[in-house]
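Dropping a structure here in structure tokens format, bear with me for questions.
A single protein chain has been removed from this complex, and every other one stays in its place.
Every chain is named by a letter (A and B) in the order it is written, and numbering of its residues begins at 1.
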Amino acid sequence: MTEVLAAPGPVGAPPDRDVLLEVRSLRTYFKVLDGIVPAVDDISFSLKRGQTLGIVGESGSGKSVTALTIMRLLDIPPASIGDGSEVWFDGREILSMPLDEMRKIRGNDAAMIFQEPLTSLNPVFTIGDQIAEQVELHLKIKKRAAMDRAIESLQLVGIPSPERRVKQYPHEMSGGMRQRVMIAMALSCEPKLLIADEPTTALDVTIQAQILELLKSIQQRTGSALLLITHDLGVVAEMVDNVIVMYTGQIVEQGTVHEVLLEPRDPYTMGLLESIPSVEKRGGRLSAIKGVVPSPFNLPPACRFEPRCPYAWDRCRTVPPDLNRVGSGGHLARCHLHTSEGAGRLPDALQRHRTALNLGRTLPTGGH
Amino acid sequence: MTKYVIRRLLQAIPVVIGITIVTYALMLAAPGGPAQKFANNPRMTPAAKEKFLKAWGLREPIPVQYGRWMGLLNPDEDGIAAFLGPSGWPNFLPTGISGADNGILHGDFGYSIDSGEPVGSRIARAALPTVILAGFALFFWLLIAILMGVFAAIKRYSFFDQAATVFAYVGFAMPTFWLGLMLIFLFGVNLKWLPVSGMTETRLSPPFGSDAYWTYFGTTPLTALQDIGKHLILPVVTLVVVNIAGDSRFVRASMLETLGQDYVRTAKAKGLPNRVVYFRHALRNALLPVVTNIGLEIPFLFTGAIVTESIFSWPGIGKLTIDGIRNFDYTILMGVLMITSTIVVMANLLADIAYAFVDPRIKY
Partner (left out) sequence: MAQVPGPAALPVNPGASGPDEGGATDYEVNLKSLTQFELVWRKFRRHRLAMVGLGLLITMFAAAIVGPIFLPFTVDDIPDAATKAYEGLPPFCTNYLATSLPHTCASYGLTHPFGTTGGLQWDVFTLVLNGARTSLLIGFSSMAIGVVLGTIVGAIAGYIGGFLDNVLMRIVDVMLSLPLLFVILVVSRFFKDQRDNVWQIILIFGVFSWMGVSRLVRSLFLSIREREFVEAARAVGVRDRRIIFRHILPNALSPIVVAASLIVAGNIIGEAFISFLGFGVNPYTPTWGNILSNSLTYLLVGNWWWPAFPGLAIIVTVLAVNFVGDGLRDAFDPRTRA
């Protein structure tokens, strides 16, 4: 259960003032019975103050591990962090920081909301206790004042009659209520960064929309930055400024939400978008990415998406692709199509993607 | 909550009745039986003998015997009238109402076959040493088991954890009385550090529990306490070592499970120091199953006391039991069995109630 990190490598220069969070070539490994699994494999990104960033990927793509690594919540061992990994938060490198310093950041400057509101609250303490405990610790105020603050933050997340609610235990509340409590708890110390790890996955669809709306409005009101982790492209479209798509621990595409969702340039992202069922596609066949996510013990040698990629060619089996610049801005895609070798194949691939997206719309089934 | 307690109390009643039946059946089936045994005991006065035979109805049919022993039936009446006590109220009601004073319902356990002393007062006299021994043992047992289990879980796979595992396996496999013997040899015979037998130094003080002893205790209480303390060490160590083995594993497993829970991660994400995460958020939850387990282990404390007391000649219930078995002292044995089993039932009940009390999720 020790949380001591291995001696970090040399630390580079801090990022600009307006960058709240910068992750540089982060690698996180897990030691399991059968060997070592690279859960996060060399990812870098940055998040400016007050902005929102979405990380999208399937289960096992490393998105949650990324968040837990940033918060330093992974148990080391079995986890370990690769040499040269850096996480800069608010001008300080936090992976090499003593754990006592890190604790002053956790829950105070950087707060996290977890996927399972049902199990993320301690069943034997009242929710008031659980929120006030954090406030008391970080803001160094008296118990009574902390409890008032807890009531305030419950009010902020739209929980009715918070004075009564603080005395209740988690099991007396519904799942949606508990997630609101989690959000209230995370916001209670006015963090600069809010990490939400699949905040709505465990909730009913109707509650999901409410919680997302709440997160968005609070984020805008308080001006905190939001790192939203989800597998749901719809949520991303609603909520964030920039998007990172992860696959087997790597970033495969990143850019603004507009670029990634409307002009995807990585075959994996294209596949994800093609597979979303929509009303327009009624009657047509749903498409899915063929095959399954490879086992982390048996990753394809070069491009990890190659066995499932409809556009792959020889080069994809021999040379691992880099993150290549697409267009003029910060749009990046991990695909050989965007190198000089693949340039010839790009138009065809884009055409096929467009056809797949429009399949339902162009095939007349009587209605259109 | 009150409703829950009452329901659990009502559920305990058939169990206690079952215990009385088993106890009585055991005595009935025993060869000889108390009547015969009494006939040969010169230390019992004829009056006490007659009173006993009548009170227990040993010349009557078995259901009547059982009824009189229990105190359901008035020994001075026959037929239906026997259900009523001297004052006209049902006989089983407390003495103040029914006027009856016979049977275990009224605290009358009969007379010891061996010594002729009333069983109730004999057991009461032996209870104090056992309570002292068991109390100390229980305190250290729980304290050490919980600390060991918690630290083994926090420092999982560390040297301490592995040492605790080995200790638990060996302690669990070790017969209590053998450990007692080895301690006696090491600290009593070989090193001569500690007394190995009894509760007090017989050359210095009168026998524990006698009036003379309390006079002695009144004059030099510190010396007396010190003396008892020295005699306590080996029996307590024996009981504790054997009992913490299983419990420390139980606490460790429970703690490990709790440490893997999402709310522990939440507590860490809130920036709480480890001390608070482990001892407030995790331990509180990890101890919930332990509470029930302690209730279930009270019988082991008692059997442990039988063993330990017989090894160390501790003048408590355990020694009384062994002597009773040796001397075929049925009445004493029935009294001890009744009282200890009832205590076990009550302990389980208390554990359940305590569980409902500490876990807010339990609805009463």
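In this text, contacts are C-beta pairs under 8 Å (C-beta built on N, C-alpha and C of every residue); 3 or more make two chains touch, one makes a residue touch a chain.
In this text, all values refer to a predicted model and were calculated from it rather than measured experimentally.
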item: Absent-chain contact - pick from A:G271, A:P296 or A:G342; value: A:G271
item: Contact with the hidden chain (one of B:G120, B:G198 or B:P299); value: B:P299
item: Footprint left on chain B by the chain that the document does not show; value: 14-15, 18-19, 22, 26, 29-31, 169-170, 172-178, 181-182, 184-185, 189-190, 299, 302-303, 306-307, 310, 321-322, 325-326, 328, 333, 336-337, 340-341, 344-345, 348
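The rule we apply is simple: only the chains that are shown with their structure count from here on.
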item: Separation of chain A from chain B, taking each centre as the mean of its C-alpha atoms, in whole Å; value: 57
item: Chain B - residues contacting chain A, complex; value: 153-156, 259, 261-263, 265-273, 276, 281, 284-285, 288, 358-361
item: Complex contacts: residues of chain A adjacent to chain B; value: 1-2, 71, 73, 100, 103-108, 111-112, 114, 116, 119-125, 133-134, 137-138, 169, 171, 182, 185
